[in-house]
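All protein chains but one are shown at their positions in the complex.
Order as written gives the chain letters A, B and C; numbering starts at 1 within each chain.
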Amino acid sequence: MPGKITLEIDGVQIEADQGQYLIDAADNAGVYIPRLCHKPGLEPYGSCRLCTVVVNGRHCSACTTPVANNMVVENATENLQDFRKMIVEMLFVEGNHFCMFCEKSGNCELQGIAYRLGITAPQFPYLWTKKEVDASHPDILIDHNRCILCARCVRTSKDLDGKHVFDFTERGDKKKISVNSSARLAGTDVDITDQALDSCPVGALLRKREGYQVPVGQRLYDLKPIGTNIESPSTDNDKK
Amino acid sequence: MKRINGKILLIGYGNPGRLDDGLGPAFASKISMMRLNNVTVEIGYQLAVEHAEMISNYDVVIFADASVSGSEPYQFTDVEPTLDASFSTHSVSPSSIMGLAQNIFHAKTEAYLLTIRGYEFDDFGERLSPQATENLHSGIHFLKSALGTTSYEVKS
Amino acid sequence: MTDSIECMVEVACKKVGCDPTRLLDVLISIQSRSQCINNETIDLIAGHLKTPRVQIESVVSFYTFLSKEPKGKIAIYLSSDVIDMLKGAEEVAAAFTDELGIEFGQVTDDGNFSLDWTSCIGMSDQAPAALINGTVVTELNVEKSRQIIRELKIHMDPDSLVKEAGDGNNSNPLIHSMVRNNIHEKGPIIFGLLNRGDAIRKAVRMSPVEVIRALKASRLRGRGGAGFPCGMKWEYTRAAKADCKYIICNADEGEPGTFKDRVLLTELPDRIFAGMTIAAYAIGATEGILYLRAEYVYLLNFLEEILQRRRVDGLLGQNIANCEGFHFDIRIQLGAGAYICGEETALISSAEGKRGDPKNRPPFPAQSGYLGYPTSVNNCETLSCVTKILEEGSASFSMHGNRQSTGTKLISISGDCTHPGVYEVDFGISLRELLNLAGAQSPEAVQVGGPSGQLVGVDDFERKICFDDLPTGGSIMVFDASRDLLQIVRQFMDFFVEESCGYCTPCRVGNVILKNGMERIIKGNGEPQDLVQFKQTAEMMKSCSRCGLGQTSWKPVITSLNNFPSLYAEKIQIDPDGFQRSFDLKEAVRLSESITGRVSTHSHQK
Partner (left out) sequence: MVASNTNPKSKRIVIQPVTRVEGHGKVTILLDENNKVKQARLHIVEFRGFERFIQGRPFWEMPVVVQRLCGICPVSHHLCAAKAIDQIVGGENLTPPAEKLRRLMHYGQTFQSHSLHFFHLASPDLLFGFNADPSIRNIIGVAAEYPELAKQGILMRKFGQEVIKATSGKKIHGTGAIPGGMNKNLSIHERDELLKDIDQMVQWSHGALNIAKNYTLEHMDTALEFGTFESNHMSIIREDGAMDLYNGGLRAIDKDGNKIFDHVDNQKYTDIIAEEVKNWSYMKFPFIKSIGTENGWYRVGPLSRVNTCDFIDTPEAEAARIEFKDITGGKPNHLTLAYHWARMIEVLHSIEKIKELLHDPDLQGKDLVTKGDRRDEGIGVIEAPRGTLFHHYKVNKDDQVTMCNLIVSTTSNNEAMNRAVQKVAEDHLSGQPEITEGMLNHVEVATRAYDPCLSCATHDMAQMPLKVTLLNVDGQVIDERIKQ
């Protein structure tokens, strides 16, 4: 049984387990630190940088930083929220995110965070990059326009599905998700039951022909902003 | 000295694509994020006659808009209902809306206009000028206290 | 043909024992033999190394010198660095294009030649320069470039282009290169006299802890740029509990404008290897890796020979320097073209046969580095200093330089000066003195520390080269009044866009946004708001990027903006009609017009 330690987030003392990552400790204590690439159950990755916090005066990502006793953490400061907004806006201008008709709307973590941070439109000019759709598989689709390169599918496929369907190719602004086949997704051993499909925070990796099943008003973030389940896990749906 | 209470509707309007013209919506979305119990927030490009009906269901309506030449950092005034037709169909003024609300929906709603001073309107872009952002914060601070226990004075 | 590819893959894989962590070696070997690593080859490698093909594709696509599409039998990579550009790389490019009848990025129909740009190849003192199948050609001009192509068309042998070898070991048959050392200032530490093997022999007479103590006493700081105290790094690595540890020498100097490690590797490799051996002794490592950047592949055979000689001399291998139980050897890991691999954790990833993605920290390499084992990564120059410190003692080292920055520094100077080359100077020298040494007649701006350093103007010339004033990993680029600094800044941003690994959002997108912003400003479409946005973006990149690249890549923009504000002010105009200047209406409706299949005769007026 690992020992308990205490640390402080935005002036509030919380308890954490030795060896925990900061973001998980914050979750347990009901403190929401925005994130996209982090998902419980997966190896910490630290690519989106949304969970950047200030620990003892230094910036670092909460999802890759282990807790330490008496750590002093800044999380919801205006400065950090501004940085997070910029990061989310960068993801919006980098891809082609048309929330208005995306089937993931209302269930999308990127959109959810944008709403939570109060972003209406990005301040950066759109990059208008051309990205493709891989619809070759009979049941599964990758829309690169919406991929935020969080590697959740890469890690889930590898670590939870025991496959290696996805990985990144290229680098820099050309970096993209590729699949384990020279013949697009159809050539891989991906399966409609793979957990990787559910790991995508946005509408990039989808089961085909399932869009819009959930009516507006009943979607994940229609009633409660993203993060509410962390901040008040008991009140599930009645958060006003 | 007055105090704002009751069921409140906040309408922030303006075009967020025209720099400081987005002050109204920005204001409204900030207030909306506070998730105040008695405040309903509505955001739009402009006031439309439909708002008259909506307004009539509230005790208080606060219009939040940008101003090009009003006093800094913001101005808070009563809205007198009128039905003079000095407007274009494209946009309706708060007093016309209140005129409509009173005339056709018999609204008893108290109405206030919060105009936040902006500076840059003649360009396209979804951002606020630095000074406008400061004014926005002052406005928020003001409204927070006006909705709280502190009373405020109506400037005219 | 297929047979031979299968055969080639099998040989390459077996050579590394089908070890997937040696994937990079396999790929480099196949690329050089068959000019590409296509889908079929990837599948073959995947079979031998029992690795998912997408993981191999991932690595292939990461590195500049690996490619899925075939390159020419003769692959020409022209350096696109700022210095190459101002020395006429574009004319050289035009000459190549003209002679070969292909554009950059293309291959000739007969498959014999391909043309590509690449980032700085470490030859800024003899720019413009290019790599031709690994052979370096320097001081190119239009005539020389045309001649090179004509000759190659006849003999197809890049090595024959070396008519006259450079000075020093450049003429060693194992190097045989036209590269010149251009050493203009020899200091007492790096270029001071030394007896080969003495430092190691002295070290093994001390305990490892004493060696580390000596280093700490010298206050030697890492020469790669970050300036982390070397002794402390070793202490941490030594303290980590593990049955295996590594020392890696970072010979991947990719910072544009730096080439001093090239000279060290050419002239003083024994000191580097001695430093590695001493490090191994101090931290308890049994294996060492010299990570050699792909651009310096022409030094590979020479370096292998040196290593072999050291083994023969008992300076590597079992019971080194007759020290019972001290076993250590070094292998050379060749890179494949990626600036990011100069970052120590990215370098480790690369040495493990992966993409050159930096790793999350913590854990630091001292706890968990190469293959998860405690690892110390030190730069060539740092290790050379180690050798000197062990040989002559800490005090003789720390008497040079100043309190925070002891010893000497190797500087690579290039650009608008009469003596571009390598200078060993004491830390604390002023920038102006350095410029004088290099014969910079009328410097207007100096890029100190490469693109991730700072662009300074005349007002800063009295500042000192050292860690707490003007730090540099070694790159100093000089620009006179004839240079367009905004263009230079834009080129630096091009470089970062190209070289970002793309792992984290701030760096992957931020650099593109800054680059596009620079382009807007240069075109005269900049707005005051752009400058505000530059600063906000930079602040975020600095605080939120995952590694040093993104944490500093905004610097060309911001330091030039701070030090040369008028350059920006001149370009920024407010449209009299209040229009957004960057908005191009014609361009905006172009797509619509193409879709509708007609050109509007009543197009919108502003």
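We adopt the following convention: a contact is a pair of C-beta atoms (placed from the backbone, for glycine too) under 8 Å apart; a residue touches a chain by one contact, two chains touch by 3 or more.
Quick caveat, the model's predicted, so the values are computed rather than measured.
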item: Candidate in contact with the missing chain, chosen from A:A76, A:V214 or A:I230; value: A:V214
item: Residue among B:A28, B:L47, B:A132 or B:L147 touching the omitted chain; value: B:L47
item: Absent-chain interface as seen on subunit A, which is shown; value: 100-101, 103, 126, 132-133, 135-136, 141, 208-209, 211-218
item: For subunit B, the residues touching the chain missing from this view; value: 13-15, 17, 21, 24, 44-50, 52-53, 65-70, 83, 85-92, 96, 99-100, 103-105, 115, 118, 121-122, 124
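The rule is simple: only the chains that are shown with their structure count from here on.
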item: For subunit A paired with subunit B, centre-to-centre distance based on mean C-alpha positions, whole Å; value: 35
item: Centroid distance [mean C-alpha coordinates] between subunit C and subunit A, Å; value: 33
item: Centroid spacing, where centroids are CA-atom means, of subunit B and subunit C in whole angstrom; value: 56
item: Residues within subunit A bordering two or more other chains; value: 123
item: Residues of subunit C defined as touching subunit A within the complex; value: 39, 42-43, 52-55, 57-58, 60-62, 338, 340, 355, 360-362, 497-506, 508-513, 516, 533, 536-537, 539-540, 543-546, 582
item: Subunit C-facing residues of subunit A, complex; value: 44-50, 52, 59, 61, 64-66, 82-83, 86-87, 90-91, 93-94, 123-125, 127, 148-149, 164-175, 178-182
item: Interfacial residue positions of subunit A with respect to subunit B in the complex; value: 118, 120-123, 240
